[in-house]
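With one protein chain withheld, the remaining protein chains of the complex are depicted in position.
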Amino acid sequence: MRPSGRAPDQMRELRFEPGFTKHAEGACLVSFGETRVLVTASVEEKVPPFLRGKGQGWVTAEYGMLPRATHTRGNREAAKGKQSGRTQEIQRLIGRSLRAVVDLSKLGERQIVIDCDVIQADGGTRTASISGAWVALRIAADKLLASGALTVDPIVTQVAAVSCGIYEGTPVLDLDYIEDSSAHSDGNFVLTGDGAIVEAQLTAEGATFDEEGLLRLLRLAKIGCSDIFAAQLKAAGK
Amino acid sequence: MRPSGRAPDQMRELRFEPGFTKHAEGACLVSFGETRVLVTASVEEKVPPFLRGKGQGWVTAEYGMLPRATHTRGNREAAKGKQSGRTQEIQRLIGRSLRAVVDLSKLGERQIVIDCDVIQADGGTRTASISGAWVALRIAADKLLASGALTVDPIVTQVAAVSCGIYEGTPVLDLDYIEDSSAHSDGNFVLTGDGAIVEAQLTAEGATFDEEGLLRLLRLAKIGCSDIFAAQLKAAGK
Amino acid sequence: MRPSGRAPDQMRELRFEPGFTKHAEGACLVSFGETRVLVTASVEEKVPPFLRGKGQGWVTAEYGMLPRATHTRGNREAAKGKQSGRTQEIQRLIGRSLRAVVDLSKLGERQIVIDCDVIQADGGTRTASISGAWVALRIAADKLLASGALTVDPIVTQVAAVSCGIYEGTPVLDLDYIEDSSAHSDGNFVLTGDGAIVEAQLTAEGATFDEEGLLRLLRLAKIGCSDIFAAQLKAAGK
Amino acid sequence: MRPSGRAPDQMRELRFEPGFTKHAEGACLVSFGETRVLVTASVEEKVPPFLRGKGQGWVTAEYGMLPRATHTRGNREAAKGKQSGRTQEIQRLIGRSLRAVVDLSKLGERQIVIDCDVIQADGGTRTASISGAWVALRIAADKLLASGALTVDPIVTQVAAVSCGIYEGTPVLDLDYIEDSSAHSDGNFVLTGDGAIVEAQLTAEGATFDEEGLLRLLRLAKIGCSDIFAAQLKAAGK
Amino acid sequence: MRPSGRAPDQMRELRFEPGFTKHAEGACLVSFGETRVLVTASVEEKVPPFLRGKGQGWVTAEYGMLPRATHTRGNREAAKGKQSGRTQEIQRLIGRSLRAVVDLSKLGERQIVIDCDVIQADGGTRTASISGAWVALRIAADKLLASGALTVDPIVTQVAAVSCGIYEGTPVLDLDYIEDSSAHSDGNFVLTGDGAIVEAQLTAEGATFDEEGLLRLLRLAKIGCSDIFAAQLKAAGK
Partner (left out) sequence: MRPSGRAPDQMRELRFEPGFTKHAEGACLVSFGETRVLVTASVEEKVPPFLRGKGQGWVTAEYGMLPRATHTRGNREAAKGKQSGRTQEIQRLIGRSLRAVVDLSKLGERQIVIDCDVIQADGGTRTASISGAWVALRIAADKLLASGALTVDPIVTQVAAVSCGIYEGTPVLDLDYIEDSSAHSDGNFVLTGDGAIVEAQLTAEGATFDEEGLLRLLRLAKIGCSDIFAAQLKAAGK
């Protein structure tokens, strides 16, 4: 039995609150159960140096966790003077995941910066971030299309992410903090709207898994992402 | 006329949402109109090195602004690798303001860390932070009292803060972003529950003011803080 | 009785030694009693990025303390790799104070950088810095006027600063280190040549003060600044 | 056809040169074709703070690239003052991979630090690092066993890593730089001596892959790791 | 002819003003002509970690340059967040030079930190620093001897430093800024009270020199140091 009483292939309650803050071109407060991440998409009329003059755009992401988003207070990265390896790993993953579903050549020479700030953490902050980021990005792109700044939609399809792992011997979907802390193997899958894999990251801590295990986790991920895709569309008003 | 249509001595709508996040010993989402700050109070059973073994506690504060809390995106301080002078100035002010109403000798050898993270900025983020911090601190202290960790209340009185300034020649209370951008002189007052001054900071940019102007701003601040004190008590369930 | 035997409204001995070093366009060693600060004004024929092409100038300030300017040696900020929050707060205050009396549009596209380095500290280093900075700035501007680089004087009026506080129940002027260490409430006032307020910062540590207290400190500040204004003019050869 | 003329399931020439340097308890120069990484294992009689007094050991890894290991010179991370996100991601992966095959409770309160420094890069530096690290670790553990510092072997099994990817439509093993630069999807697999998965990381850049693709890459990885396991044993003198 | 009109073996005017500041155990403002350095010696009742419990003391040095000590303003190292290679090189040299004439075993477990801050630079700041540091150290040691904290004098002999170089083909002593800028070869010699060499650093920029040239510079250095030794003794009241 899962601590939350959920079925093995059951997601936590999903919530996408578009427009949670007002300044960003796209904004969304995403909740995977008790995990809550504020995602904003900021449109900037410039690109990073390596893309200047190439006629294409860029999508990048930054990630942060409020100091007391967690059970015990973590040190503020701004005060420590550097971002942890974990933070950098996550923000690189978010950026790659989004770029996989954006046709950068249709974006023009502009950059969309995604900020994912974890307000409250209960496992799965990176998967909630990616899933919420698509909604913020969608809203920002719609705004650019509505204003005429863009004439064709640069977003090719949806993207969502979810974690899966082996909890007490059973493959389960969307691990919360308690499950995550004791899972021997877990992974994150980033899938596109049509179920293809964009990213897969699996780690066996103190255990290992085989081909069969890998496939079972992937199948759970597909189930979870279906739910997320539906909720994303609704939140984005599609 | 103020852009918002408010009377000169009228605060923006005040909102204190205690318990906005669940992990911290005290938490509060404070809104001064469109300015929204998430404040948490974290109790740590240790004190900074300079206080070890002295039998007293400490209250300190950190402040941050989400990158897109503002009209245009600001760089993330964690990514830049340092906190700006403005950030440090504000967090020092918040810490001093709270310590002014806490009897540290009654806190035992523990530290309460206040985190103020601006979710959305529209002027007055430091005054909203101080005002919300008192609520988070009050909740955390109540929890320590309820659990028996504390037997006497270390909080001596309330503390609140509000900005005032001269907008188009008229002294006004609680400036929003538009007013703040064009005000020639403004200041922040931190007052205690009985109206005494804890901190006062006044700056005349491109103009100056005299004794009379200083007193008019102080009187507006007292009006504003009365409203805040009432709202704080209600939020803290007193 | 004050430890120094001074009357409550009596400044420490003021000394301004213009030209203490030779390379800077303006230089002054200012002493408020035993507090000594070397201030230089460096003219640079460029402006910060945010002002480029706007046809106006800029005045900014940096502040530092020699490691053994104080009773016990402090760590060198260059060795620690960052400036403290206190340092940043002070240098921002110095910069704002000077800009309040300079018409930046008359400066042309050039920047004057004020460096305030504390040689010996005995309380009031920031107020001595601001007061000395005006002299260094005045000398530098005179040099620009003499050379024809400037044709109209960009300095509108004088600016000076002084601290005041409640020492053992009595409001006193220009606190030295001993007084400063035990004062319950103190503040720094920055005033213009005609007595108007440019900046006021008051802090009540462990105590509070009221409207009446605030006004008494301000009146002391006006007395102190009168003395400083006279000494500044003499030092600048006016 | 692969640029190197290799068959799709063919590794580059593998070379492990144990004892390439003399000071470290374990050392190995590993070559995957033209990719060469110097790996050292340093035994330290202390553990990180979070493990003190817990009676167990730790294995951690650091990774670096000599500035001109690459086609064009990269900036030295020591000169830039920080390690890139990529570097941190890789060194975290190396550490996790090794810990997966070490019984830390059998290591005693000591730490083994693995340093992987890329002398020459031609694709697959992280997989060469992990594979070579096992040899350095094995040599260091043998030294501890021989000296009596350890009485039971803490290394549970072998660990090796290899990359796979889709190059011009064909799944291929152990990508070199040319292949890596143009592959649309690739991944790194870390496998144990008995073929179980310890880590899997797959990224589809500009393309995606499905379940079938994932399995084909995994099967290639198993082939590659068999070769590596054999070469590791030989190098370690088993 | 030298720009200053000095003879080739003539030092600039030497001045040592002991007690220039009051807080440090030893202090001295040293002038080599227009080069002026404030040196303080701070006694700390602790040693660096690597010497703890070894019953001996330590002498170390830090060096800094005020931003406008030079012809054009240099960036403040505290603001840049790091000390330049030049600064580190100089402070290491100062520390080694002083330790060469101190019997650390007679110092007890205490550290003397020398701070050399250049108030005005005109060539030879490192040699002035070393020469002045001996005076500050001497004063601090005398204070420790007078107070009974030390019973035997840990300072073995005097140490002084001076620069020499080939200016327009002629070997000259104690180069000022103009000479230093155009000298093809120059060096710094650190000598003890009896004329032995503690440190010698020679650099030929764009030229080279031979054995004979080396010896001629060394002989000039001996002449210069004689003058410095005499002035040091007088300043230290010996």
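Think of it as A, B, C, D and E in the order they're written, each chain with its own count starting at 1.
Everything that follows uses one rule, which is that a residue touches a chain if its C-beta (ideal position, glycine included) is under 8 Å from a C-beta of that chain, and two chains touch if they have at least 3 such contacts.
What you see is a predicted model, and the numbers here were worked out from it, not measured in a lab.
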item: Chains shown that the absent chain touches, full complex; value: D, E
item: Given E:M1, E:A149, E:A196 or E:A230, the one touching the chain that is not displayed; value: E:A196
item: From D:P18, D:G64 or D:P154, residue that would touch the chain that is not displayed; value: D:G64
item: Contact footprint on chain D, counting only the chain that is left out; value: 21-24, 27, 34, 36, 38, 40, 42, 44, 62, 64, 66-73, 76-83, 87, 113, 115, 117, 119-121
item: Residues belonging to chain E that touch the chain removed from view; value: 82, 84-86, 88-89, 91-92, 96, 100, 187, 192, 195-206, 208-211, 213-215, 218
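Convention: only the chains that are shown with their structure count from here on.
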item: Recurring contact interface, reference A-B, options A-D, B-C or C-E [over half identical by residue number]; value: C-E
item: Equivalent interface positions on chain B and chain C, same or different at half; value: same
item: Separation of chain B from chain D, taking each centre as the mean of its C-alpha atoms, in whole Å; value: 50
item: Centre-of-Cα separation between chain E and chain C, whole angstrom; value: 33
item: In chain B, residues with contacts to at least two other chains; value: 81-82
item: Interchain pairs in contact, sorted by label; value: A-B, A-D, B-C, C-E
